[in-house]
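Here the complex is missing one protein chain, while the rest keep their positions.
And now, subunit A:
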Amino acid sequence: MNSYGQNRGMKRKANVLLERPKEVGIMQYAQSRANEIEALAEEIKKNTGARKVFQSLPIHMRRRAMSHNIKRLPRRLHNIARKEYDKITSNPKRPSRRHRRRPKNLLEEYQRRQRKHIWLETHIWHAKRFKMEDRWGYRIPLHSTDKSIKACYRATQNYCQIQDMSYLCCIEITGEEKNILEGLGHLTDSATGLTFGARSNMNGTREGHTCVYKYDKYPFHAIGCVSYLWKPETNQDESNLISRQLWIWCHPSCYNELWEELKICFKPENRDSDISELHQQTFSSGEITVISLKDTLNRHRLIGPSSNQILYQVLKPANILKKDASEQWWQKYYQIPSKSLAYTQQGEFIESLDKTPSPGEYTPYSVIGVTVGDPRISRPDRKTKVTKIKDVDTDNTLCYDKLVSDVSMSALWNSDIRQEVKATKMSDQKLNELKSDIMIPGSLADLGIEESRVPVILVQRPGTSGNYGSGWDVILPQNWSMAFWLTFIYHGARAAGSRDLESLAFEQSTTYYPNDYPDTSAGSIHEQKSAEKLKNKFDKRPPAKRCNYVKLGIAAPFLYPWRDLTSSWTDGRIEHIYVLRDRKCLKVLSQMFNANTKSINQQYPNKTMPEDNTS
């Protein structure tokens, strides 16, 4: 065996020798190796990664304080070390947390962070407890960080859920009623239901809802659903009767679109004469003025049967009848006898809240204006649970009595009063100091004239037929959001985010803007975003664990290809799709479906039905 192996080795050696070069250029060989060695040496010298220069020294050459004193290093390393020091000094250390948390620095930081996405007034409260997301130009609370899906559902069913809806944008239109309606008539169509000029909403005792389209583009190019509120018509108003005021509340995702359309509606023909466009917030043409009240009004939404009791506990009618020498806004405002009469009626309404088991018993979308005291004074020290309703009033005439427009009137409509209420708010610190001075803790401090009076508007929301999802919207002046929010929470309301709003819409089987409006631009943006999210989630899974949509025969698992659907019906001649919102057509359709499947309960307000472009 051994000899055999040796033989084989010999044979191979002979072969190798046969292939040897005839001569070796020593100089050339040494030159190329030298280059390689040099490159390697350079590579070693380079200080890469997080290692500092002094760390490359062997341990016996290391000295104390080498990291900041260059002269401790051997001279050959000075140049490299100097570069390193420069890097450190040009990129200074982040200031300490203590420094950063100083009130002035903290506020500066908050200002910087708010520049891109607007914060709600309750932002800091939410940011500590909620998952936040940038949506529609705002930083919006999505859902609570603790497990809360079931708790939120129960809150809407049995207790009270509260949402900060201050991101809804308000646009104020002032002018002659006829002119306003003429302009807005181009944006709406009566086939979709009530429009801005509905008689039921004109006197300002009810909030209206309508779908808005681009200028004369119905049924294509829907912008979105808006709610609107006319300023109540009162006889003894100081201003002339012809001029009316209208608030349009829209979702922030369609605010810019609506603003542009309003500009088209109310701009006169001759562009340079009448228009006085000061800045983006207002524009006027002739007698009509359009002002953006975006971020100047707050809106809290209370949902659930207990919201009545919570409102009763939080909203204490302010004392307005005390006559002092000083002239506060409420004293001037309530000088008119009809208004002070309305004040007592509003007080009666607040009293009735405690004896009514559900907000769904009031007239749908009714509007009630109230002037209340500072909510921080009556706030309990600790969070309390909602008390069970004790005595139910058997007489419920107040719930369905026709509202007088005086009762719906509120000082919140007046911009000067809004400003004054905002400016004269007592700081939390001062109020807490006053509270701590009281001998008996918890006793109500009667601050007299010092106490702020806050005008508030309540809007009823009826929910579905079983009273599920019924509640109140509370419209508050600027700066007061946090004061009311905390008081609501301390009286037992459960805070929720926009995820819970979506699930509420699902439970009620109503549509949620913008998710369920695929023909609006906000809706299509949402669709694309959610498709992207789903696709990413799908791609993250290993291929073997992915759902095989091809095999299951699902052509578009992440997106609704509306256009493909309609093109198969109409040989691809379509340009746009729209959602059918014509009430009469929908009624006919639902009758047709109900005739076939009577067992399926169908109560959808609008069904998505893509239609082809007739043009």
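To be clear about the criterion, a contact is a pair of C-beta atoms (placed from the backbone, for glycine too) under 8 Å apart; a residue touches a chain by one contact, two chains touch by 3 or more; residues count from 1.
As a convention for this text, contacts and distances are computed from a predicted model.
Enquirer: Just to verify: the chain that's not displayed, which of "Sorting nexin-3", "Sm-like protein LSM2", "Ras-related protein Rab-30" or "Ribonuclease P protein subunit p20" does UniProt list as its protein name?
Expert: "Ribonuclease P protein subunit p20"
Enquirer: Among A:Ser190, A:Thr424 or A:Asn594, exactly one should touch the missing chain; which is it?
Expert: Per the contact definition at the top, the residue touching the missing chain is A:Ser190.
Enquirer: Could you tell me which of A:Glu257, A:Glu361, A:Asp374 or A:Asp473 touches the chain that is not displayed?
Expert: Among A:Glu257, A:Glu361, A:Asp374 or A:Asp473, only A:Glu361 touches the chain that is not shown.
Enquirer: In the complete assembly, which of A:Lys22, A:Lys128 or A:Lys584 touches the absent chain?
Expert: A:Lys584
Enquirer: Could you tell which one of A:Ala198, A:Leu434 or A:Leu559 touches the chain left off the display?
Expert: Checking each option in A:Ala198, A:Leu434 or A:Leu559, the one touching the absent chain turns out to be A:Ala198.
Enquirer: Could I get the residues of subunit A that touch the absent chain, sorted low to high?
Expert: Residues 190, 193-195, 197-200, 206, 356-358, 360-361, 363-364, 388-390, 392, 394, 396, 399-400, 402, 462, 465-467, 583-584, 587 of subunit A touch the chain that is not shown.
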